[in-house]
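Of the protein chains in this complex, one is absent; all others appear in place.
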């Protein structure tokens, strides 16, 4: 057994933490629960910020969570290179914390949407995506009411030019600019995506197929080879 | 072209979970001295013509039927300077 | 006890689907003469003390860091009469 330890954060109102921990384990790593109110990253090698409605998504999704004591530890660690993946509410928190550019806003259709979403990988140059290939198409569920990625023009141009767009929707569910479903920071260690890979890791449950498992096997390999 | 502002707030006796969650979070974020927060909606309605009485009556009707939910919300209306 | 109002609106260049949906619905509901609608948020922040300069500075910081997201939103702040 490897020593790869992936932290899974729980805020009040986090919902997909159990799923994320299961996915981490299925990939062969250890899932370490991290609690929002602790100033303690427990020495993990990577962090997964799961989806949900932290603080009820009141005010703006992720707006209150980003001030949590745990975030005070996580923000500098991420800046220093700790691999961090945020999905859905986790992505929103990463944007609110300015670890990723842009913001996630109300879906253009004004409805919450849960569906099995076709996606295309654009850039796989991150510790969370090395098991995928550029151009590869996968199906992974989305489920959100506020997933429309927006940023000013310079930011978008920069993201595209630097290869920071990781995932694009094939059939845009929410009106995101440039069909953007997931991005990474410049260094490549912090990624945010609206889709939920942790819901596509087993044949029996969740979305059809196991297309999401690659995120977890990728980080596992990255940590073991590190 | 005139702009009318419609402010919509939950009636005072109705629970405002959003406002409460914000108010509860503030001390933890280092903000002291706030006793309550309520969150509502603000609409900017741009008119094609001037904000005369007829137009304001129209916006009022719009607020009553569409912008606010009279079962749980109150609204106020004013012309932007 | 004073009340400070913080109005938060999406920056003009950011798409506002809620405002647009309302504007589109208006003609169907028989309202004419509206050229655009934008929807934002309004916060009523009740202070324990008076709305003096120190308190207002505090609320401004709160608005900048918490109530509004500067990436997509602008805010204004005023003391309620």
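Going in written order, the chains are labelled A, B and C, and every chain counts its residues from 1.
Definition applied: contacts are C-beta pairs under 8 Å (C-beta built on N, C-alpha and C of every residue); 3 or more make two chains touch, one makes a residue touch a chain.
One rule holds for everything that comes next: contacts and distances are computed from a predicted model.
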Considering the UniProt annotation of the chain absent from this complex, which name among "2-oxoisovalerate dehydrogenase subunit alpha", "Ferredoxin oxidoreductase", "Anti-sigma factor antagonist" or "Phosphoribosylformylglycinamidine synthase subunit PurL" applies? "Phosphoribosylformylglycinamidine synthase subunit PurL"
Which of A:66, A:143 or A:168 touches the missing chain? It is A:143
Note that subunit A touches the chain not displayed via residues 12-13, 15-16, 18-19, 22, 52-53, 55-58, 111-115, 141, 143, 145, 196, 198-199, 202, 204-207
Could you list which residues of subunit B touch the chain missing from the display? 10-11, 13-17, 20-21, 24, 69, 71-72
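In this section, only the chains that are shown with their structure count from here on.
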Averaged over CA atoms, how far is the centre of subunit B from the centre of subunit C? Could you give it in whole Å? 9
Inter-chain centre distance, subunit A versus subunit C - centres from mean C-alpha coordinates, in Å: 30
Between subunit A and subunit B, what distance separates the C-alpha centroids? Give it in angstrom. 34
Subunit B residues touching 2+ other chains are 22, 25, 29, 39
Where in subunit A do residues touch two or more other chains at once? 59, 64, 67
Listed in rising order, subunit B residues that touch subunit C in their complex are 1, 7-9, 19, 22, 25-26, 29, 31-49, 55, 58, 61-62, 65-67
Residues of subunit B that touch subunit A when the two form their complex: 17-18, 21-22, 25, 28-29, 39
Quick check on the complex: what are the subunit A residues that touch subunit B? 55-56, 58-59, 64, 67
